[in-house]
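Here the complex is missing a single protein chain, while all its other protein chains stay put.
Chain naming follows the written order as A and B, and within any one chain the residues start at number 1.
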Amino acid sequence: MITRRTAIAAGLATPFVMKAQAQSPGRSETLLLVQEYGPNSLDMQGIGSSQPVNGVALNCYDRLLRFKPVPIPGGGGNTISMTELEGELAESWQLASDGMSCTFKLRDATFHSGRKVTAKDVKWSLDRAVSIGGFATTQMNAGSLEKPEQFVVVDDKTFRIDFIRKDKLTMPNLAVTIPFVFDSELAIKNSGGDPWAKEWLKNNIAGSGAFKVESWKPGVETIYVRNDAWTCGKLPTLRRIIARDIASPSTRRALIERGDADISYGLPPKDFKDLLDAGKINVVGVPIPNGVWGLYLNTATGPFTDVRLRQAAAWAMPYEKMLQASLFGRGVDMSGGPVTPKVAWPQPYPYKTDLAKAKALVDAAAPGGLSTTLLFDAGNATVAEPMAILIKESLAGIGINVEISKVPGANFRGEIGKKTNPMVLNRFAGWLDYPDYYLFWTMHGNNSIFNIAAYQNPALDKLVDEARFTSDKAVYERSVTDFISLVSREVPMVPLAQPTHDVAMQKSIGGYQFQPCREPDFRYLTKA
Amino acid sequence: MTDSSRIEPAPALRFEAPPSTSIWTHGRHIVAENPITGFAFVLFALIVFVALFGASIAPFDPLASNTTNALQPPNMRHWFGTDQLGRDIFSRVLVATRLDFSIAVFSVALVFVLGGLAGVTAGFFGGWVDKLVGRIADTIMAFPLFVLAMGIVAALGNSVTNIIIATAIINFPLYARVARAEANVRREAGFVQAARLSGNSEWRLLLTQIVPNIMPIMAVQMSLTMGYAILNAAGLSFIGLGVRPPTPEWGIMVAEGASFIVSGEWWIAFFPGLALMTAVFCFNLLGDGVRDLIDPQRRT
Partner (left out) sequence: MLRLIGARLLTTIPSVIGVIIVTFLLTRVLPGDTAAYFAGPTASAQAIAEIRSKLGLDLPLPQQFFTYVMALLKGDLGQSLTTGQPVTKDIAARLPASAELTLSGLLLAMSVALPLGVIAAVKQGSWIDHLCRVVATAGVSLPVFFTGLLLVYTFYFILGWSPAPLGRFDVFLSEPPRVTGFLLIDTLVAGDVPAFRAALSQLILPAVTLAIFSLAPITRMTRASMLAVLGADFVRTARANGLTNARVIGTYAFRNAMLPVVTTLGMVFSFLLGANVLVEKVFAWPGIGSYAVEALIASDYAPIQGFVLTMAIMYVMLNLLIDVLYGIIDPRVRLEG
């Protein structure tokens, strides 16, 4: 017995002794980032690219324009301003006097291959974005960038975009992670006959960005190294970035807490709160612009076609409890707003938790109460599941019996596409921070997949379209306040809370930059 | 996989004479000789009691949230502490017993009927039935079993019924093989021959002579696979293929608590995990005990 026990103990102990490994010299210029999952491609324009591919596009490629950094109100780094743009590949740009085109002067920039960036490359890349199909094309269209004919090479260093209509989203849409510029010659040379070199660009970088990909092991890690020849901005101070994919959030938390990782992305809200409370780690939070957790109530089929029941649900939501127990305070409450809305999104609706009001509405609309289901994406379970449980409990109090249905991501997309689920809990965030942009995706009659409530109202469509394309500020503000009061009366979606986008960093890390795509921007980060 | 008898060849000869002493005398003897089995029986009685009356003895409503009282460590009021929504973990662990116990019992019962019948028929009649059952069993065995269960639940949808079906399917080869071996050994045995000569049909022989005789062996199998069934269900829940929230279930509770371990709220995962472990431990010990009781020749 004794021998066996000692044998086990010895077997366990020996390897642990040599835990601390000699650290390689580059540590102070190397950043270790841990995230839930990494890119599944290196080409954000390609079909089926996952969320982290935005980070590749951001750091390894350049765009004509970028959003200008502005300080986060609470400190901790910078966020962006939708309306303030600065040149990335563009040295300068000039809107035509009729407002129907924009001419860009290109900077003297070099691709990783050593070739100079020319207007021809810009055209090839933007043509590709509007022609390739899938998400890239949809996103381009959102800014009225629809046809290759809009993109004109004037000379080697001059490029023009012709507008098909005046759209305030056109210019900011050039700064998101889709219209980035490829080395078109290199791409075509390796394309193997495919006009857009999809297969090759999926596995190779052909850009001019601040970083190159040194190694990419899908599902394991991505290693970036600095492009020392980058001229489109201040040369980053970090030389090497290791982005590790760690599925378990507790492991990611442990890594940052013990100082093994420099930055941890995508922790559950509770961990951010704890880290913030403990104070050893910097947590920078930005309320996600144009993002909100909402309860979508199906207006086309099922019990919630009755507006009274939708209003009842809005009165019955346990807003405060959800913010505390599900988001752990890492979000903004969406209840108890003013009756006359502001020109902003998201913003609180006038509802607050009032079970008596809710019960009265249910008694009037469905005297015997009713049973229904509540659907959410299992990938969002950390936040959505406690929310769903609290919603179920609260609705039970007003006679609505809810069965919770938690489905995996692929299945969830299919389910919301059917538009038959009576109640869906989901978070949607638009890249471009305008109220009309958000409602265009989630409540407009064009019925995109995110119009989960299947809401159809010509009056709303008119107001949203008016706000999208008007250049008159007064008309814009009036239509925004009008459509927000309309949907707050009609409640196809009950806004629950605006989540905070948090990032945990060691104290030695500075220069945090929030981007609408919510991926880390390595170009500004510093390590002391 | 909890037991070695799965791969032991069936004994070639077995006397079917009734035991000379009653099963109770034998049982007392077993318990006296092996106190651990006695302990397992007591534990089992306790689990059955909690499964039956858990909901009545739970001090709190297992579903009621109380967000002002969330994440409390174990204390006099909440023995096992409270979770993210302030629900009492002790009550949830108690109430979950019935569900986890039912999953185990029903899946084992299902495979007992399906696998047992398939195996007995195959072993007794031989020929193409035997070949077919053998092939099905081989195919299932060639899968990584847990992954097969994952696939089945993912394809059919998350529900208790589907977890039971998946667990039953992955245990099918085991039951079918044991039943086949036992039926095969007996089909030419003296007592079967005697019954055959007195004019009974083959089906009748199968049902009246073979099935009753292999019952004890199958009962041993059942008690041995109960623990595995619970572990399997909990594993499925852990990767998100479990029952619907907010239903209390041990595997899901461990999975939910897992993300709180690193932040120091160990009790959320620990107590359901402990309950799970205790139940499986008890079933495994009990499996040995039942085997000792019914099938003394195979004691290990």
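By our rule, contacts are C-beta pairs under 8 Å (C-beta built on N, C-alpha and C of every residue); 3 or more make two chains touch, one makes a residue touch a chain.
Bear in mind that the values here come from a model prediction, so they are computed numbers and not experimental data.
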Contact partner of the left-out chain, one of A:S92, A:S113 or A:T138: A:T138
Contact partner of the left-out chain, one of A:E84, A:D194, A:D260 or A:D472: A:D260
Residue in contact with the excluded chain [from B:I103, B:V133, B:V254 or B:I294]: B:V254
Identified contact with the non-displayed chain, of A:H112, A:R128 or A:K202: A:K202
Residue among A:K217, A:K280, A:R489 or A:K507 touching the omitted chain: A:K217
Residues of chain B in contact with the chain not shown: 1-4, 6-8, 34-36, 135-136, 138-139, 141-148, 150-152, 154-157, 227, 231, 234-235, 238-240, 251, 254-255, 258, 261-262, 266, 269, 273, 276-278, 280-281, 284-285, 288, 300
Missing-chain contacts mapped onto chain A: 1, 4, 7-8, 11-12, 15-16, 18-19, 21-24, 27, 30, 32, 34, 37, 40-41, 47-50, 133-135, 137-139, 142, 202-203, 217-220, 242, 244-248, 250-251, 254-255, 258, 260, 378-379, 407-414, 417, 441, 448-450
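Convention: only the chains that are shown with their structure count from here on.
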Chain A-touching residues of chain B, taken from the complex the two chains share: 63-65, 67, 70, 84-86, 154, 158, 240, 244-246, 258-263
Residues of chain A touching chain B in the complex: 248-251, 253-254, 257, 268, 270-271, 274, 321, 324-325, 378, 381-382, 385-386, 388-390, 392-393, 403-406, 408
